[in-house]
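Below is a structure I'd like to ask you about.
All protein chains but one are shown in place.
This part shows chain A:
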């Protein structure tokens, strides 16, 4: 499978292959993590092909099925989770809504990861006034309650897809920035980096070739956790009516829509919320598993990390 990805890099390749085999074994042994990965593959599939397969079904208004209760297949399997106030199938809407939900969270995570870690590399490697400026800017962002910042910015910019991504990304930049900086501060004093510097390597080369590979596993773990967090934030924004606007929808917007029917048709708000929960939980399980799977290599990081960092 993934092991056959033969990279020309000499040296650590066999160890890497062994590590992969070991982690696949670990994944199979940890049934919860295995189930989480399966569920995430299912969500990814829904996000990629959902609108193409069920696009019309998710928007088709069917007044006969208005607020149809779940767990009944009288109206066909599409209505197994019930229908909303316009008689649209909730199952179809969850599958189609996966695309927007995943796309918004994914883009925001990638954007904040790239910007945050880049700033973190600069702040960590150049421990001078630039570092001070970057850290103060991060402080400002972190002391502004993120949901309020998002609300104000979305009132300024109008809630479109791109703006929601921008807002979500901005509020999460400090996490990557502080983690990367803490790691870089520690790594740049380690012997292999000092050796590279003595041999005359340029700062960019040192950061790219020596520091980045050491920091990447930590950043990937954080990004996995952040994906869950950002998805929950986006849902909160959608719930407050500030996410992307109708006719586009995400799972959070579906919960918001169901809020007014809570007493009469609980399923309208319940199922999309459950989808959010299960996805977030799978991501958390996966991140946990990744951390354990990479533990033997990473242990020094946990042991040598000074608590004031990050």
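FYI, contacts are C-beta pairs under 8 Å (C-beta built on N, C-alpha and C of every residue); 3 or more make two chains touch, one makes a residue touch a chain; residues count from 1.
Keep this in mind: contacts and distances are computed from a predicted model.
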item: Per UniProt, the name of the complex member that is left out, chosen from "Carrier domain-containing protein", "Quinol:cytochrome c oxidoreductase quinone-binding subunit 2", "Tagatose 1,6-diphosphate aldolase" or "ABC transporter permease"; value: "ABC transporter permease"
item: From A:140, A:162 or A:220, residue that would touch the chain that is not displayed; value: A:140
item: Selected from A:165, A:222, A:244 or A:276 as touching the chain missing from the view; value: A:276
item: For chain A, residues in touch with the removed chain; value: 32, 135-137, 139-140, 142-148, 151-153, 155-156, 228, 232-233, 235-236, 239-240, 252, 255-256, 258-259, 262-263, 266, 269-270, 273, 276-278, 280-281, 283-285, 288, 302, 306-308, 310
